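All protein chains of the complex are present and in place, except for one that has been dropped.
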Amino acid sequence: MSKQAKIRIGMIGGGAGAFIGAVHRHAYGLDGDFELVCGAFSRDAANNLQTGESLGLDNERIYASWQQMLEQEAKLPKSVQMQAVVIVTPNHLHVPVSVAAIEAGFHVFCEKPAAVSLAEAQALADVLEKSDRLYGLAHTYLGYPLVWQARHMVQEGLLGSIRKVYVEYPQGWLSQEEELHNKQASWRTDPNLAGGSGCMGDIGTHAFGLAEFVLTDRITELCAELKTHVDGRRLDDDGAALIRTGKGASGVLLASQVCAGEENALKIRVYGEKGGLEWRQMEPNSLIHSPAGEPFRVLRAGLGQPGLCQDALARCRTPGGHPEGYLEAMANLYTDFARAVRSKQSGKAEGVPGIGSGLRGMAFIDAMLASSNSNEKWHKVADTRCVSKA
Amino acid sequence: MSKQAKIRIGMIGGGAGAFIGAVHRHAYGLDGDFELVCGAFSRDAANNLQTGESLGLDNERIYASWQQMLEQEAKLPKSVQMQAVVIVTPNHLHVPVSVAAIEAGFHVFCEKPAAVSLAEAQALADVLEKSDRLYGLAHTYLGYPLVWQARHMVQEGLLGSIRKVYVEYPQGWLSQEEELHNKQASWRTDPNLAGGSGCMGDIGTHAFGLAEFVLTDRITELCAELKTHVDGRRLDDDGAALIRTGKGASGVLLASQVCAGEENALKIRVYGEKGGLEWRQMEPNSLIHSPAGEPFRVLRAGLGQPGLCQDALARCRTPGGHPEGYLEAMANLYTDFARAVRSKQSGKAEGVPGIGSGLRGMAFIDAMLASSNSNEKWHKVADTRCVSKA
Amino acid sequence: MSKQAKIRIGMIGGGAGAFIGAVHRHAYGLDGDFELVCGAFSRDAANNLQTGESLGLDNERIYASWQQMLEQEAKLPKSVQMQAVVIVTPNHLHVPVSVAAIEAGFHVFCEKPAAVSLAEAQALADVLEKSDRLYGLAHTYLGYPLVWQARHMVQEGLLGSIRKVYVEYPQGWLSQEEELHNKQASWRTDPNLAGGSGCMGDIGTHAFGLAEFVLTDRITELCAELKTHVDGRRLDDDGAALIRTGKGASGVLLASQVCAGEENALKIRVYGEKGGLEWRQMEPNSLIHSPAGEPFRVLRAGLGQPGLCQDALARCRTPGGHPEGYLEAMANLYTDFARAVRSKQSGKAEGVPGIGSGLRGMAFIDAMLASSNSNEKWHKVADTRCVSKA
Partner (left out) sequence: MSKQAKIRIGMIGGGAGAFIGAVHRHAYGLDGDFELVCGAFSRDAANNLQTGESLGLDNERIYASWQQMLEQEAKLPKSVQMQAVVIVTPNHLHVPVSVAAIEAGFHVFCEKPAAVSLAEAQALADVLEKSDRLYGLAHTYLGYPLVWQARHMVQEGLLGSIRKVYVEYPQGWLSQEEELHNKQASWRTDPNLAGGSGCMGDIGTHAFGLAEFVLTDRITELCAELKTHVDGRRLDDDGAALIRTGKGASGVLLASQVCAGEENALKIRVYGEKGGLEWRQMEPNSLIHSPAGEPFRVLRAGLGQPGLCQDALARCRTPGGHPEGYLEAMANLYTDFARAVRSKQSGKAEGVPGIGSGLRGMAFIDAMLASSNSNEKWHKVADTRCVSKA
C-alpha cells in the first residue's frame, strides 16, 4: 500500500450566509477523504474572497464564477486540478453547472434537487449516460445507517408483503413570512430560483425519496392538495397526498413548512403483513421494529450493534450510545462517493443517490403540482427511465 | 344535604366475552355514581344468567331480552326501576334499543357509533328532540382531560388561526383474518351488525370526532381511499383521507386496523399561525404545546397542575404523575352523565357527546364510503342538523 | 352459581380534603366487588356527615369515631355488618385502628405505611398471627401488571444472576414550605402523625418495597444520608443510600420530595449477567427488557399482549394501547383482596402486600435513620421475621 491521497474538490456556491455549503464542508471533512482546492462561492466578490480565504484557499483558486472555475481548473495538470465539483447553489443552477462540469471532465456531487424540472433532469441524465463521470445527489437522509437497515428488513421480507406506508416531513420555519429577511427562505420561495414547487421541492422530495428507498418500490399514483398559507408567498409551503405504489401498497405522504413548532420531523412508517417499522430523522439512531405477535424491539445504530445488516454497520463510526446525526449521514454519502472515485466506478457511485433519484424527485413534484391543480382524483407519477440503486 | 342516592342503571349487551361491556362497568364504577340494577346481557341464556349473577343481580332482574327488560322495568315503581340504560350491543341494535328505551322513559348511554346509517341516526335524533330524556354517546376519547385542554387552547386562540390538522388512528389487531376466531373481530367485520363500514365506523369515527371536538370546527370536505387488506373480509379495514374544514384548515385523517404492531395509537396534531399542539391517546397525560419562537412545553394532566383549564382539571382525580387512562376517560363521561341526570338536564348531558356527535360520525362514514367509490376528488360531508356541544 | 354479593366495607379517614381516601374509593369501585356501608371519615362532624352522605350512606352508619364504628358494626347482624375496614387515616392511627378492627372481627385493608415504628408493626404482626382475619397493605405500585412481569422475569432467571439495582423516587411537591397551607403536606411532616421519617416513610418505603418485590430478595445493608431542605421542616424531605442485598446485588436507592419539577417519578432498573429491565411508574404500561447482545424490547401491558406472564395478564382489563394507571394498580390489590375474602383465605391475601411488607418498610426506615445519623458506613436492615409473599 502507498499513501492514500485525498480527493481534490472544488465548491460552487456556499458563501458566507448559506446554510447548505457549510453542511457539505463539515460532512466531507468528517472522514478525511477530501481536500478543498478551489471554489466559486458567491457572486459577491467580497463574500467569495472571504469564504475562500477562511477555507485556506490560495487566491488564484478562488474563482469569480463557476464558469471561470471549470475553465481554469481544466487547464491545470491532472495531479493538481480538482477531481470533483460540489454544487451547493440555489436549485436553478444545479443542472447547468452539473452538465458543464461533467463535460469538462469533473465528477459532480450536487445538493438536491437535481433540477428544477423533469425535462431538465432528463437532459442531465442523457449527458451522464454518455459520460464516465460520477454524479452524486445529496439526498442526505439516505445516508443514515438505520434507513439502510429499514430497507434491508423490507427487502428481506421481515415485514411480509407491504401494505401501508406513511411518510411525513413537517417543519415550522416558514410559518411566518420568513422570506422578507432570511436568505434561505427567500430563494426557496422564488420560482425562478427554486423551480415550480416550494415545499414539495425542498422537503417533499426527501419524504418521497425516503419512501421509495426504504420500500424498494415506486410511488406510481397520487392524489394531492398543495397549499400556500402565507400571504404573498409564491410557491406552495404545505401539502399532502394519498399515495399508491407499484407493488400494491398505499398510504399518505405529507410535507409542510407551516407546522409551527416543528423542527425537521421527517418520519417514515411501513407496515406489512408480518410487522411494522418506524424511523424518525430527529432520533435517527433508533429503528422500531414491531413484529406481529411479539413485543416491539428497538434496533440501535452503532458499531457492533446486534441485529444490524452490513450496509447499516458500514455507515456507523462509533459504538452504540454515541449519537451520530445529520452531518454523519451526509458524510456517509461523501465516503461512498470517495470510494467510487478511487475505485474508478462510473456513472453511479455505489451507495450514493444519483440521477435516478433526481428524476424520481422531479416526477414527484410534477405529479403533485398536476394533481393539486386538478379535480381528478388520481394522477400518475411519471415512470422515469433509469432507476436509482440508492 | 341528604344522602346522595346512586343512579340505577340497566345494561343491554356486555355478556361474558364482550370487550366493551366490561369497560363500561369499570368506568361507571370508578366514581361510584351508579348502581347496576338489571340487565339483558346476552341472547345466550346461560351467558346472560351467569353475567348477571356475577354482577350481583337478582335473578328476576336478569332479563331474557332487551325488549322484556324495558317492558318489565317500566312497570316497577319509580324509586326502584332503572333510570338509565347502558347499550353495549353490536352496532345494528344501537338505534332500535335507544329509541325503545327513550320512548319507555329511560335515559340512554350508548356505546358508539350511534347508528349504522345517517338516516337511522337522524331518526333517533328526531325522537330525542321530542323527548326530555338524556342521550349520551360513549366517544370515550373525549373524556380525557388533555383533550379538553387542547380544545380550550384552540378556542382561546393560543395557536392563532388553525391551518393544519393531522389526526390518525392506526391499530394492528386485524392484520390477519382475526374474525375467524375472535368474537370482537367477527361482528365488527359483518355489515349486518357493524354497518356499512368496518374500520371507519369502528375507529375512523373516533379520529373524526376528536378532530372536530378539538378544533370546534367541522370537517366539510374530504377525499378518501378505503381498503380491505385481508382476503374474504367484507368491510374496509383501512383508509385515509385528505380533509378540509369549515374554517379553512386542511389536513389528513387516517385510520387503519392493519398497521401490524400498532396498538391503539390515536393521535392528533393541530398547527395554527402561532403554534402547534400534539396529543397521543397512548400517553394521554401529556399535551405538547409548541408556541412559535419558544421552546416547546408539556402540559401534564393532574389535580392542581399548572396551565390547565377548568374543564381539564375537573376531569382529573389524582395529582400529576399518577397516571390516569382510558377507563378514567370513560368514567368522566359517566360522571357528567350522572350530574345531568341528577340536575335534571334534558336532551344533551353537559360534557357528554350526544346525538349531534352521532350524526357527525354517520355523515363522516357516508362521505368516506362515497368518496372512496368515486373518481371525483372532493366529497362533501353532510351538514348535519344539530351540533353537539361536545 | 348464585348471585355474587358485594363485600361490605367501612372506611376510616378519607373525609373531604384528604387525598388518599378518594383514591381508595375510586380503586375499590373499579371492579365492582365492594359496597361501602359505613364510615368514620373525619373528626370534624360536618365533614364527616357530608362525606358520608355524598357517598350515599344512611346517617346511622356515618359514625362519629372509628371506635364507635367498630363497636356498633360488631353488633349488627353478620349479613348486614361491614366485613372489612379500609384505613386511610394519617400514619399514627394505622396500627391502633388495625388492631382494634381485627380484634373486633373485621378484615383490614390499610393505607401504607403499616405503622409508625418497627415495634408497632411487630405488635400488629403478633395480633395478626393469632387471628384468621385478612390484612392488606396498600403498596399500590405492587398492583401494576408490569411490576409482576418484572418480578417474574427476575425469578425465571431471564436476567441471570442480579448484580445491580437502582430504584429512585423523586418528587418535587415539597420543594417549598407546602405544609403551611396544604393538609397533605402538614401531617406528612409532623412526627407525631407521620412517624420518625417524612420522605422515607412516605415514598422511600415504596421504592424499597418495589425493589424487594421485583428482586424477590432483601436489602440487607445500606449506607444513607437523609436531608431536610426546607427551613422549619421537622422531618427528612430527601435522601439516598447505597444498598446491598442478601443475594449479593448492590445499588442505589433514592427518594426525594424536593426535586422541583418532578411529579411522581418512581423508577426501577435491574441488571443481571444476561440483561436488564427498566420500569417507570409514570409510563407504567411499558417494561423495557434489554437482553445482552440483542436489541432491547418493550413489553407492553394489556389483555393478550405477547410475552406477559399470567400474573401480569391477570392484572389487565383492556387490550394494549388503552392505558391503565395508578387507580387500576390499586384496584388490582382490592380485587385480590376481594378474592381472598370470598375464598376465605386467612392472614395473607394472595397478591396483596401484607404485614410482612409492612415490617420490611419499618425496618427500612429505621435503618435509614440510623445510618444517616452515624459515621459508620454500613448499617444492617433488620431481618424481620415474616416474609411477605408480595
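Note that the chains take the letters A, B and C in the order they are written out, and that residue 1 is the start of every chain.
Everything that follows uses one rule, which is that contacts are C-beta pairs under 8 Å (C-beta built on N, C-alpha and C of every residue); 3 or more make two chains touch, one makes a residue touch a chain.
All values derive from a computational prediction rather than experimental measurement.
> So which of A:71, A:263 or A:350 would be touching the chain we can't see?
Touches the omitted chain: A:263.
> Which of C:264, C:290 or C:318 sits in contact with the chain that's absent?
Only one listed residue reaches the unshown chain, and that is C:290.
> Taking the full complex into account, what residues of chain A touch the chain not shown?
Chain A touches the missing chain through residues 1-6, 19, 22-23, 25-26, 29-32, 36, 50, 53-59, 171, 173, 262-265, 281-284, 300, 302, 317-328.
> Counting contacts across the full complex, list the positions on chain C that touch the omitted chain.
159, 163-164, 166, 168, 170, 172, 175-176, 223-225, 227, 229, 238, 240-242, 250-252, 254, 256, 258-262, 269, 271-276, 289-292, 296, 374-378
> Mind pulling the chain B residues that touch the left-out chain?
Those residues of chain B that touch the unshown chain are 289, 293-300, 305-307.
We adopt the following convention: only the chains that are shown with their structure count from here on.
> Is the contact between chain B and chain C built from the same residue numbers on each copy (over half shared) or from different ones (under half shared)?
Comparing the two copies, chain B and chain C contact each other through largely the same residue numbers, since over half are shared.
> Between chain A and chain B, what distance separates the C-alpha centroids? Give it in angstrom.
Centres of chain A and chain B (C-alpha means) sit 44 Å apart.
> Chain B to chain C: how many Å between their CA centres?
34
> Going by the touch rule set out above, which residues of chain C reach two or more other chains?
300
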